[in-house]
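Apart from one protein chain that is not included, each protein chain of the complex appears where it belongs.
Chain IDs A, B and C follow the sequence of writing; residue 1 opens each chain.
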Amino acid sequence: MLLALWTNVDYVASVVLFCIGLYCVIAKNNLIKKFIGLNIMETSVFAFIVAMGVVEGGTHPSWEPAPGRRTPTPYPRALS
Amino acid sequence: MKKALVIVLLIVAAVPLVAAVAGLPPHGSPSNPTYTHVSAYYLEHGAEEAGAENIVTDMILNYRGFDTNGEVTVIFTSLAAVFGVLLLTGAVARKPAAPEIPVSMVVRFIARLLAPFIAIFAVYVILNGHISPGGGFQGGTVLGALYITVSIVLGRDEARRLLPRGPKPWLQAAGPLTFVGVGLLGLVLTGYYLGFPTTPALAWLRTAMIVVIEIGIGVGGAAVLASVYETMEAD
Amino acid sequence: MVSWPQWLSLVALVPLVGAVTTPAVSRGRSRVAALWALGVMTVTSFAALMLILRVAREGPFSYPFGGWKSPIGIEFRFDEFSASIGIVCLVGWLAVLYSQRYVEHALEEPRIPYYYTLLLLNFTGMIGFAVTGDLFNLFVFMEILSLSSYALVAISGERTAEMAGFKYLIMGAISSLMVLFSIGLLYASTGSLNMADISSRIGDGAVGPIPLAMALAGLTVGFMVKAALFPLHIWLPDAHAIAPSPVSAILSGLVVKTGLIGILRVYQIYYGAKVLDLSSLNTMLVWLGAISIVMGAFFAIFQEDIKMMLAYSTISNIGYIVMGFGLASPYSVIGGSVHIFNHALIKATLFLAAGCLIHKTGYRTLYDLRGVGKAMPLTTAALSVGAISIVGIPPTAGFLCKWYIALGAFEAGQPFFGVALIFGALFIFVYYIRMVNSFYFRQPVHPEFLEVGEAPASMLAPVLILASLCLVMGILGRIPLSFIEPAAHRLLAPLGG
Partner (left out) sequence: MESQLTTSLVTPAMFLLPILGAIAVVPLTRTSPKARALGLGLACAVTAALSMSFIPGVLAGKIYETHVLRLTPSIWMFMRVDAMGALFGTTISVLWFLALVYSAGYMADEHRRGRYYTFFMLALGWTLGVAYAGNLLTFLIFYELFSILTYPLVVHEETPEAMAAGAKYVIYILIGGSLVLLAVVSTFFLAGDQTLTATGLLSLEKGRTPLLAVFWCFIVGFGVKAALFPLHGWVPDAHPAAPAPFSAVLSGVMVAAGSFGIMRVVFNVFGVKLLRELGVMPYLAGIAAFTVVFAAILAVRQDNLKRRLAYSTISQMGYVTLGVALLGPLATTGALVHIANHAFMKGTLFLCAGLLIKRACVTNVSQMNGTARRMPWTMGAFAIAALGMIGTPPLSGFVSKWYLGLGMLEADQPLYLVILLGGALLAAVYLLPIVYVAYFKAPPATADVDERSEQREAPASMLVPTIVAASLTIVLGLAAAVPGLPVSLARLTATGFFR
């Protein structure tokens, strides 16, 4: 189990980020902080998907397109 | 009390997630299904059948082009959302603008000096997307940033001239529209929406279609970014 | 004509193109935007009709984008559950027609073209979500749908609307990310994004069960938020009550159903794969469904605001459907699937009719609306038909779901849930009888609106069409039922049912 965790430490990092983001969204009352939390969560998921693309010894980028190419524009509405 | 509950909730969420990622195939191993199944096909055939030398671009615009078509629409949706919710009402629009903070001469000069170079770089990024990292999204962001810079440094009216009112709504929709246009061209040529001709004789057309999409995404992205900035600045 | 393959791509593309061009075409003229949107919806409805005719004739079929075969590229797959786009088009068309007069009153002029843009994007999202066969594509359409829904809730620009939209946004964004994370888990485990392909690949047994179970949990919870199942329903009442009425009709009638279609898709992946025993998930869904029925109905009783009441009743009805899915017997799945369709009709009737009342009188609480039955007899009659139908008085549309899901509960050997379902409906009736009482049998508190008269024809016609469909679909219920039946049996076939 621990060994598996260590091999997949990149994924684990994204899970940790995901939880930090979730904490911000749930626990903070400030709307801006909530948004930052959402962004952290979003980034963590992108990191997770990008991490899947890493291959040892690989040179050329060949991963799935992460939706990270979206501009962060979905969410500026409520920032105002 | 609330904090304790939240922490319990987080632990409840985190433990199975960690267990799940630990159970995934090992990170970075070349025998992962992520490489052996579909990606292998892309890597093998991408360069010759898809029309762009950069396989990422192949994937985004050709193999899974419809996803990108959707993503572009998501961007447009966010624009429409901003406009729909924040759009100036008559009363607010007539409100006198806040006094402008004077910008120093040096900054103005440098902004004017750099603007054409930024624009050229943006065009380069957009057009080069099919052979090297880059493409419409990135180039469009650079263009949008240029607009924001101009708007901040040289004033709103100066910036408005870059994005004239007439074609503005068409430019904002440029991403989805060029996508659909190229997709329909593909439909005519190959019988499938977003189909790219596969014969070697038509390879130039394939590349041209990809470049057109990149330009559309770039222009559309820039216009969206600029308009959103404009609206939010006014709010 | 019917089997022309391009209908399947066009059905999502037409509203998409229509949406992005609406601001450019209308140039701020709201009348033009309305007509444009109506035209777009007409074309889309025609495409949807062709697809439904084809699936009825030939069974499921798919469309590969760019000509790439299924795991390589993206495919649209149209099965019987996808036929829910028919109701999206129907209710959507009527809501657009209805909007024309409603929004000119309720929204400021410059917003109106963007209102139609968002509406069409919303339909694009729902249609794409229902027809896609690719998991990531599903997510993309879900994003289009969610973003436009948040914006439509907040579109009036008022403070309360923005807060409701914000709450919706937070919940929706978390759920979207959960879904995306789960899609990532599935992709990491199988290397594929095509649903059918994932299903067959996880069936091979090469993947450990924990990531699969986690992906299942993430997808289910994510879609449960979208579907507003208890206890994840907290965003719904505000959002649905505060949005403009045609938007409420769409959100309540259609958008929440997207979450349910999502749950069906999850079932299609996992039932087919037979890697996990889903009975504990099903038990949970059945219980949550039962609690939703009771909670939704219970809270609805105490609402004074008519739209708030309708919003809570949506939660109850989602409970029915989820319970139907969770019972996992042929009858109950058929009943649940058909109620997706029927509830959309009924709830759209109710919200649009309530919108007429609000539009004409300016009041929205039951107290203020007392005696309105005399002033607007057709609208209130439509509301009453909707109420009778949603309570499930035979032979209206709402009855079929009660009958089939209760029968399914017996079939699944859990008669208790059949009892809960039937008695949950009683609660629902309590608040509809309050509504009917205040419309017809109480003295008006605002006598001045007795002269207001009916809403304009373009608003009244959709309400009446939908109300008569509530009655007709009860009598013609066999059409959607026999249509859904093969799909339900195919879904449950791996269970050995």
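Keep in mind that, in the parts below, a contact is a pair of C-beta atoms (placed from the backbone, for glycine too) under 8 Å apart; a residue touches a chain by one contact, two chains touch by 3 or more.
Everything numeric here is computed off the predicted structure, so don't read it as measured data.
Chemist: Could you list, sorted by label, every displayed chain in contact with the chain left out?
Modeler: It touches the following shown chains in the full complex: C.
Chemist: Check the options C:Gly59, C:Pro231, C:Gly362 or C:Pro394 and report the residue that touches the missing chain.
Modeler: Looking across C:Gly59, C:Pro231, C:Gly362 or C:Pro394, the contact with the absent chain belongs to C:Pro394.
Chemist: Which residue from C:Gly39, C:Pro231, C:Pro415 or C:Gly453 sits in contact with the chain not drawn here?
Modeler: C:Pro415
Chemist: Provide the residue numbers of subunit C that touch the chain removed from this figure.
Modeler: Interface residues of subunit C facing the absent chain: 388, 393-395, 400, 402-403, 406-407, 410-411, 415, 418-419, 422-423, 425-426, 429-430, 433, 436-437, 440-443, 474-478, 481-482, 485.
We take it that only the chains that are shown with their structure count from here on.
Chemist: Using the stated contact rule, I'd like to know whether A-C or A-B comes out ahead in C-beta pair count.
Modeler: Contact tally favours A-B.
Chemist: Which integer distance in Å separates the CA centroid of subunit A from that of subunit C?
Modeler: Chain centres of subunit A and subunit C, defined by C-alpha means, are spaced 30 Å apart.
Chemist: Just how far, in Å, is the C-alpha centre of subunit B from the one of subunit A?
Modeler: 19
Chemist: Would you please write down the residue numbers of subunit A that are in contact with two or more other chains?
Modeler: 11, 18, 22, 48, 52, 64, 67, 74-75, 77, in rising order.
Chemist: Residues of subunit B that contact two or more other chains, please.
Modeler: In subunit B, the residues touching two or more other chains are 17, 21-24, 32, 34-35, 39, 42, 64, 67, 71, 74, 77-78, 81, 85-86.
Chemist: Which part of subunit B faces subunit A closely enough to touch in the complex?
Modeler: 2-3, 6-7, 9-10, 13-14, 17-18, 21-24, 26-30, 32, 34-35, 39, 42-43, 55-56, 59-60, 64, 67-68, 71, 74-75, 77-79, 81-82, 85-86, 133, 137, 141, 221, 224-225, 228, 232, 235
Chemist: In their shared complex, at which residues does subunit A touch subunit B?
Modeler: Those residues of subunit A that touch subunit B are 1, 4-5, 7-12, 14-16, 18-19, 22-23, 26-27, 48, 51-58, 60-65, 67, 69-71, 73-77, 79-80.
Chemist: Can you list the subunit C residues touching subunit A in their complex?
Modeler: Against subunit A, the touching part of subunit C is residues 139-140, 143, 147, 150-151, 154, 162, 165-166, 169-170, 173-174, 177, 180-181, 184, 187-188, 193.
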